[in-house]
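One protein chain is absent from this view; the other protein chains keep their places.
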Amino acid sequence: MSSHAPATGDLLVILRHAPHGSSWLREGLDAALVAAAFGQSVTLLFQSDGVLALARGQQTGPLGQKSTAPTLDMLAMYDIESLYFVEDALASFGLTQQDLQLPASGIPAAVIPELLAGHKLILTF
Amino acid sequence: MSSHAPATGDLLVILRHAPHGSSWLREGLDAALVAAAFGQSVTLLFQSDGVLALARGQQTGPLGQKSTAPTLDMLAMYDIESLYFVEDALASFGLTQQDLQLPASGIPAAVIPELLAGHKLILTF
Amino acid sequence: MILHILNRPPSSSLVYRETLAAMSDTDRLLLVEDGVLGALTSQVRHFQQVEGRLFALREDLHARGLEGQCDAVVQVVDVDGFVTLTEEADKTVSWF
Amino acid sequence: MILHILNRPPSSSLVYRETLAAMSDTDRLLLVEDGVLGALTSQVRHFQQVEGRLFALREDLHARGLEGQCDAVVQVVDVDGFVTLTEEADKTVSWF
Amino acid sequence: MRYALLVQGAPYSSQASHSALRFASALLTRGHRLECVFFYHEGVYNAARLAAPPQDEPHLYDAWCALNAEHGTQLQVCIAAALRRGMLDEREANRHGKHGHSVEPPFELTGLGQLIDLGQSVDRLVTFAP
Partner (left out) sequence: MRYALLVQGAPYSSQASHSALRFASALLTRGHRLECVFFYHEGVYNAARLAAPPQDEPHLYDAWCALNAEHGTQLQVCIAAALRRGMLDEREANRHGKHGHSVEPPFELTGLGQLIDLGQSVDRLVTFAP
């Protein structure tokens, strides 16, 4: 994928936080879903600790806190299909594409500026 | 100072946040003042970005947010006289003891564990 | 051209790396709030790659008593200048 | 002996440096919440100096799907083990 | 130009609200229009109507209300983020069978769709986060 031009669209949501530790990831995904429900073209970029949102095997928290993993499965239903992660970030946690719960495209960090340029609105979470 | 044994006491308050950006510094200083008012022996350690709390020349924020600098001037009135900063942290901002608004003792990072061991309660802010 | 706005200092947070990675060769970076600590001469090396496109908010330097320590490579702007920067950019991205 | 509790990962926050600087040769470190990312084999090098005294909370690894990636040098404890660690220590210090 | 602000930080805990209010004032002085401030994540706490800060500190709640009164800026609060955090207006309090309310006009509880709409309709959306 990294040799192709990255997606363009209405909204780029950048997810930088790991699951469970804070509500940033959940609230960022909610923003993406709502935008898609409004008919906008939405792209997700998982950056830094945010790549862990894609990891397979996430569970409900010990008090019953909902995992964001089921929300990821809903993305396709909302036609959110442009999912990118920063290759170096995933590698920094010792993970590979095989460890991900759904298909996402690895991009080198150098492609990120192009991704930002191609979207009208960018929200960081 | 760094050749002397550091202070011991009831409470060590560790201040790691810069002034103005968050309420951590103010709320940490408040805890120290209250403990001192209750007659406890209190030590302050300025670590990481927290060393900037000691910098001379701080001002009220643009909306009139109170500076924490006047609170520092009250410490002596509450008999809080054991003030330490981590030498490397201050140096990392290009500041020296001459840039500080009140006397505090620089300690090498290696002395911090001794400081922690010497206090019954430790609160980090 | 995008205006990136960063409110965390490189002395305690690594988000500046994500910020820099996301910047094109023409994007600008404005340091605000605790982010202005990155504008000090002793810290500004972290932002070498955006030299000439690096700004810091005067009011935030001033409140912290750090105006005098701000490096000469940094363009210091007041809040009106902040507004101007947002006018001149196509959009803004905040990093925290 | 002090139990230090750290909830931020070395991949995005530098507070782990302050934590390590504050630890004596016998103090222990427990990684919790997002801090457990530091327990992964690919990240645990940041905590080399406390090898043998490094713990991570099982429930937090599990919720993130990362139990399998946790390095063998890390002692994984559940929340009962967390309580035990606080019993065995003279006091606790939280880093965030 | 038409601006909107997204505020994600709680008042007093972080500088986000202060920064947003200062920026709002500057852009209005320059002749721009501020359509809306949208409160999300911990920013929803800015709508706490009972806020009683010390007299010698900025009263952020009152400053938001003044922005609405003087410039017609809408103060919209994400309802999903607000409900779980105990920020309820009278209608939501009734709906949830609770007595009393913590949010009132000029703050309005609204859907996240408003933020998305704003993001596409205004010229500039600027985020202030903790």
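The first chain written gets the first letter, and so on, giving A, B, C, D and E; residue counts start at 1 in each chain.
In this section, a residue touches a chain if its C-beta (ideal position, glycine included) is under 8 Å from a C-beta of that chain, and two chains touch if they have at least 3 such contacts.
What you see is a predicted model, and the numbers here were worked out from it, not measured in a lab.
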{"item": "Chain not shown, its touching partners among those shown", "value": "A, B, D, E"}
{"item": "Residue, one of E:S25, E:T73 or E:S102, that touches the chain absent here", "value": "E:S102"}
{"item": "Chain not shown: contacting residue from E:A10, E:L34, E:A63 or E:L125", "value": "E:A10"}
{"item": "Interface residues of subunit D (partner: the chain not displayed)", "value": "5, 7, 32-34, 59, 79-80, 82-84, 86-87, 91-94, 96"}
{"item": "Touching residues (missing chain, whole complex) on subunit A", "value": "20-23, 61-66"}
{"item": "Where the unshown chain meets subunit B, residue by residue", "value": "10-11, 23-24, 27, 30-31, 34-35, 37-38, 40, 120-121, 123-124"}
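Everything below uses one rule, namely that only the chains that are shown with their structure count from here on.
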{"item": "Intersection of contact partners for subunit D and subunit E", "value": "A, B, C"}
{"item": "A-C or B-C - the one linked by more C-beta pairs in contact", "value": "B-C"}
{"item": "Chain occupying the most central position, where position means C-alpha average", "value": "C"}
{"item": "CA centroid of subunit B to CA centroid of subunit E, Å", "value": "34"}
{"item": "Mean-CA-position distance for subunit E and subunit A (Å)", "value": "27"}
{"item": "Separation of subunit B from subunit D, taking each centre as the mean of its C-alpha atoms, in whole Å", "value": "26"}
{"item": "Junction residues of subunit E, two or more chains touched", "value": "15, 22, 125, 127, 129-130"}
{"item": "Residues of subunit C engaged with two or more neighbouring chains", "value": "7, 11-12, 14-15, 33-34, 59, 79, 91, 93-94, 96"}
{"item": "Interchain contacts (touch definition) - all pairs", "value": "A-C, A-D, A-E, B-C, B-D, B-E, C-D, C-E"}
